[in-house]
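Inspection log for the structure reproduced underneath, given as structure tokens.
All protein chains but one are shown at their positions in the complex.
Naming follows writing order (A, B, C and D), and every chain is counted from residue 1.
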Amino acid sequence: MIATTWRVVGVGFSLLVILAAILLSGVEPQQTSFPGTGVGPDVFWTFDLRTDDLTVLLLAVVGVVSACVQVYSIGYLHERAASYTALVTLFTAAMVTVVVADSLFLLLIGWEVMGVCSYLLIGHYWERRDARSGAMKAFLMTRFADVGFLFGIFVLGIGYNTFRISELGSGPISPGALTAGTVLLLVGVVGKSAQVPLQTWLPDAMPGPSPVSALIHAATMVAAGVFLIARLYDVFVEAEATLTVLAVVACVTMLVSALCAMAAVEVKRVLAWSTVSQLAIMFAGLSLGTEDGRHAALFHLVTHASFKALLFLCAGVLLHQVGSAAFVVLRRYTRRGALRRAMPVTFVTMTIGLGALAGVPGLAGFFSKDSVVEAAWHHARDGSTIGWVVLVSVCLTAALTAFYCVRLWLWTFFRTPALAGALGAFEDDDPMADVDEPDTSKLREPSWLMLGPLVLLAIGAAGLGYADGVHVHWGVALVTTVLAVFGALPAYSLWQRGADPRPVVLEHEFGLDAAYQGAVVVPVRWFAKLAVLGDRDVIGGYVRATGRAGTLASQGFRLLQTGNVQTYLTAAVIGVVALAVLAGVIAS
Amino acid sequence: MSTLLIALLAVPALTAMVLWVLPVSFADRVAAVVGSVISGLVLVGSVWLWIDYLRPADGPGTLVGFETAPRTLPGKLYPFAETDLEWIPPLDVRFHIAVDSISIPLIMLTALLVFLCCLYSLRITPRIGRTRSLIALLLVIETGVIGTFSAVDLVLFFLFFEVVLIPMWLVIDIWGDEHDAAGRRRAATTFVLMTVLGSAVMLLGFLLIHRQAGTFDLEVLGNNPVAGGRGVPLAAAILVALGLAVKMPLWPLHIWLPDAHAKAPTVGSVLLAGLLLKLGSYGLIRILLPVLPEATTTIAPYLGGFSTVAIIAGSLACFAQTDVKRLIAYSSVGHMGFIGLGIATMSPEGLSGALFANIAHGLITGLLFFLAGAIKDRHDTSDLRTIGRALNARLPRISGLLVFASLASLGLPGLAGFWGEMLALLGAYRPADSLPRTTFLVFMVIAGLGTVLTAAYFLRLIRNLCQGDPAEYPTTAFAVDLSRIELLTWTPLVALTVVLGLAPWLLLDYWNFV
Amino acid sequence: MPLVLPLLLAVLLFCLGVYGVLARRNAITMLMSFELMLNAVNLNLVAFDAWRLDGLATGQTLAVFVITLAAAEIGLGLAIVLLLFRGHGHVDADAARDLVEQDGGIPAADGAGTAAGRTAVEKGAAS
Amino acid sequence: MTTALFSIAGAVAIAAAVLVVTSRRIVHAALWLVVALGAVAGCFGALHAEFVALVQILVYVGAIVVLVLFALMLTKAPTNPLPALTTRRSPFAAIVAGVLALLLGTGVVIAFGNEKIEPVPAGSATDVGTAVFRIWVLPFEVLSVLLLAALIGAIVLSQRKLSERSDRLSSSGKED
């Protein structure tokens, strides 16, 4: 009952968001002020709202994706549905808050509430150990970054003497403060959007329900980082150093995460790494500091939202119907060719999604990625090093993306001729794989509640590329396509041979997690022990010692009280002598 | 209005007397009802006081324009509902009470928490019984706390500050943890002895102030602060700060706190954390800053430093706790560290933050201790290892509330806990001009990391208590998940946490004086 | 006559008296030692009186008072000593120890002020 | 002349005092006390305080010492030497007393080393009488209260308890 109510509320809210986006589209940019508060003379904040093109764009994305996710969830999730749906709704609302906020603090509220919602949703299956730790990790890493974000707000807000976003960038500010503020904001963005070096939480967040992953990766949370930079683009453009940092982070991230995706052995993990990589492409576009770059990045944000949501929902179908999205489990079905046959809609939509991700010409991802490459090329042509770096990285990433997309697609859905029904390279992961033959007869498509959103998003993934008006730079298109093919070919040949070499570095995802474990978690534990020991044995020790000294002194005085009057007299006479001597000392 | 204020002070104390005079068996039965009614009336009275204060004719502190206001500090008293009587002329002590926008919210918080505690006691009391005395002591504590918040004379402040000591000691000593008689006695004694030492030291500071300024009256002192940052004023400031730091408590004087909170009964913990700790921070704001501004400037960096250490040390200590009540107690150390940092910045932002955090911490930690008490009552222990995991499966509602309270406590924006910490950090970003900014920037960064640690230990608590595999910790037959009285008691706290989180200006607007 | 002569004599008598009080066991001999001390006082008073020569005889007067005082003291003192003898059967001051601090009044663990005991901060690791 | 007289009396007083506090026989100690007090009275005489000297002999030697001897008799003090008459702490007590004597003696010598007592005509009794009844009236009156109180106190302490008395009385067949 409660669950149903929440479902209605959730879907209704998403539809409302879409409606708002439709109603607001084309409206003049405007700000709405609400009563606020001042603390001291200089700090004054209100909870202002604003609407402009960016708001509308993001509202549309959020609305559509969340509506899909809400509907899909009705079919997907049954246990603890009420709290789940409520949280998803809150999650969406928080993202909407971020999108419409004109106040840095209101934005921060949405920003952090998203963090909490993601924490709770990732931990939805709190019975599972990986869900628990993944959720905690996600929240803590983003929380850490958010501290930087908060400080960034301080620096910029005090620097510009306002906390209204629309007024930022218009006042005098010292260059140092500008750089510091934007870099600090960037820390928050890096955390939220899972860029290097805070990227490790996102793949670990995969134990959460798949619709939630779709929501996080497509429309909310991680996209918020991109949105924020786009929103504060005027400020960021002023701060060149920050953009350079952003470019470096983005380029490193896209390559690193694409490499990680190449070695991942679970569908959702591959997708997660790909999200990191694609987000980095958006950041790369933003880091160019040009209007083209911003446009390209936002374009990529929209297309990415559609195909990444689609892909996660597809993965969700696999999870829901098969029970797992690990390659090793899926292969058990695939080696008989069952998966493709039993779930044709899923297969087709997922193919479209992977195609869009890999940049197959004609699909949405192709156009948006090319627009980033094109913007970088224009910038590079103007003599910018950043432009060149971005250009090269994005092109390389395109090849790597094609590799892991093809790898995922082939290994998931197709029998490997060379292996003749064996599990192939993933056999090591599961010694029982051959013994335990799954019952493929019960495998079938899920309900249309789940397939509907899939189809809708697939249409988007296929067609959104044309929404921006088709303008193809043929040179760029050619280069990226060729690169994609170069990436796809090795994947195909490896699959053909039934081999899946996974370098240790990539499997361990560059060892960053272990490094964090050693550099942060372990010391914190040690310090915690130290703090407790310090409390107990040092501070508490002093207090205890004081108490014990009091008791001992008390005992001592009791011992001096011998009952013998002559002891008392002696003590008294000694006291007289001592006082005389003492006072003599004091007097002289 | 001054009559109302006196009534707020007198009614709970008189009720306590009446309860003690009544025969035991009868009073035990009606105590909780009487307590609820009386404390409810006090709550109504305090809200009325606030509303009356806000009327434009009386209230000095409405919102001030953004551009014109100078950078002034809250803390100085703008008396309202004033009563000023001669009391002990030979000692220059007057019975002088008044309130302003700083103290009324705290008085409301006091009234609310005591009311909720009485309400809670309608159904849920410690096993040992003796409800009559428990309720009476709660009411005496209420008088003491409200008196401290409304005292204008320093000696009166000291007096009310001491009023709460023996009742609280009794509450811990008699109704505390029934499994550990020696432990609860030790905890109670440590609490009362450390606090009394602190207040005696504070009294020395007051006397030094009197010697320097010739008066104990905060109103007069606020208008003519004691000048000088060296010598006697400095000594006075150090002594006052030390005394209040024990109460607050500031690292390393916090050692009484974990024991006292852990061993106290639920209502005792709630009042201890929700109210008694506030006496210290309120004193710092009300006395240290307006009366000894220059001397406070001298000690502010040290105050800030110790506060920062408190944030970090308190949070770290939480990681290693195995007792849920101790954990929450240690978290209070961290949170009070933020308040101390806010005060140490001596900036309007920091002080508003400290004041706001006072209220927020009272609400949230009150809720947390109520929840911990509920969990403890149901499992007969507060040891995390014995309680086991997967509370989500066994007590879903209580568990959910615990998650909510933890999130509020870790400073989630949108809930009450955030604004205080945020403003304290903002204050540290831009402390008063006379303070070394670099030092405070360092404090800000460390305190910022402290928020991460805070989040980490709360998440750890949730993970180790609420989450987990229910198969390992099967459901035991608990009578109720969330009883009606608990729902009734906790709803106001939850609601206020959300309301203040979304609309901080409900309080912040009134702390910005010209 | 040098003034120091009686003064030093007084000092010696006084200290002998002190020695007697501290060292003698019998209560009556302790009282006798007190008499020595009081005599030292009187010697002082008379000597100073003779030295001052102010015609007021203050020192001598006080000396007479002191002698009277000593008589009153010794009277009551001997009564007490006799009472002690009735009760105890002896007059040894250092053997009268009925009123010594009794142990076992309170258990040791209940001592106040022993703060934050070992249970205070429980052991536990961040697991 | 007076100096020599005083010195002799003083030496006797010291010697007797030493014996008072060290003698192993209590009765001997009491008798040595008589000598010491008498010698001090001699000192008073040498200092021209004849009245005080007289009072000293009357009250001390005549009353107090007799009282002490009575007390010794009543407490059945043995006349043979007692090894345990001084406590084991006596060396320590000697040190304490010695230090005190050293401190006081040095102080006195430094302060009064150069002062001399001039000989005066006799007749101190008149002066003392005048002083007592003209100046020191109040202490004198209070002293009388003291004597009375001490007397009553001594008497009441020497009485038997009411119950013991009534026991004795009832055993002899009388009602109280």
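Everything that follows uses one rule, which is that contacts are C-beta pairs under 8 Å (C-beta built on N, C-alpha and C of every residue); 3 or more make two chains touch, one makes a residue touch a chain.
Here is the rule we go by: contacts and distances are computed from a predicted model.
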{"item": "Omitted chain, identified by the protein name its UniProt record gives, among \"Monovalent cation/H(+) antiporter subunit G\", \"NADH-quinone oxidoreductase subunit N\", \"Formate dehydrogenase\" or \"Cytochrome c7-like domain-containing protein\"", "value": "\"NADH-quinone oxidoreductase subunit N\""}
{"item": "Visible contact partners (per top-of-document touch definition) of the missing chain", "value": "A, B, C, D"}
{"item": "Sole residue of B:41, B:166 or B:485 that reaches the chain not shown, by the stated touch rule", "value": "B:166"}
{"item": "Of A:177, A:265, A:392 or A:569, the one touching the omitted chain in the full complex", "value": "A:569"}
{"item": "Given B:200, B:487 or B:506, the one touching the chain that is not displayed", "value": "B:200"}
{"item": "Interface with the undisplayed chain - residues on chain C", "value": "10, 14, 17, 21, 27, 30-31, 34, 37-38, 40-41, 44-45, 47-48, 51-52, 54, 58-59, 61-62, 65-66, 69, 72-73, 76-77, 79-81, 83-84, 86-88, 93, 96-102, 104-106, 110-113"}
{"item": "Sites on chain D contacted by the missing partner chain, in the whole complex", "value": "103-104, 107-108, 110-112, 134-139, 142-143, 145-146, 148-150, 152-154, 156-157, 159-163, 176"}
{"item": "On chain A, residues whose C-beta touches the chain left out of the figure", "value": "550-551, 553-555, 557-558, 560-561, 563, 565, 567-569, 571-576, 579-580, 582-584, 586-587"}
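We adopt the following convention: only the chains that are shown with their structure count from here on.
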{"item": "Distance between chain centroids, defined by C-alpha means - chain B, chain D (Å)", "value": "69"}
{"item": "Chain A-chain C separation of Cα centroids, rounded to whole Å", "value": "85"}
{"item": "Intercentroid distance (Cα basis), chain D paired with chain A, Å", "value": "100"}
{"item": "Multi-partner residues of chain B (each touching 2 or more other chains)", "value": "190, 194, 255-256, 258, 317, 319-321, 460"}
{"item": "Residues within chain A bordering two or more other chains", "value": "524-525, 528-529, 532, 535, 540, 543, 547, 566, 570, 573"}
{"item": "Chain C-facing residues of chain D, complex", "value": "2-3, 6-7, 10, 13-14, 17-18, 20-21, 26, 29-30, 33, 36-37, 40, 43-44, 46-49, 51-52, 55-56, 59-60, 63-64, 67-68, 70-72, 74-75, 77, 84-87, 89-90, 92-94, 96-98, 100-101, 104-105, 108-109, 112-113, 115-120, 124, 127-128, 130-132, 135-136, 139-140, 143, 146-147, 150-151, 153-155, 157-158"}
{"item": "List of chain A residues in touch with chain D within their complex", "value": "566, 570, 573-574, 576-577, 580-581"}
{"item": "Footprint of chain C on chain A - complex, ascending", "value": "524-525, 528-529, 532-533, 535-536, 540, 543-544, 546-548, 550-551, 554, 558, 561-566, 569-570, 573"}
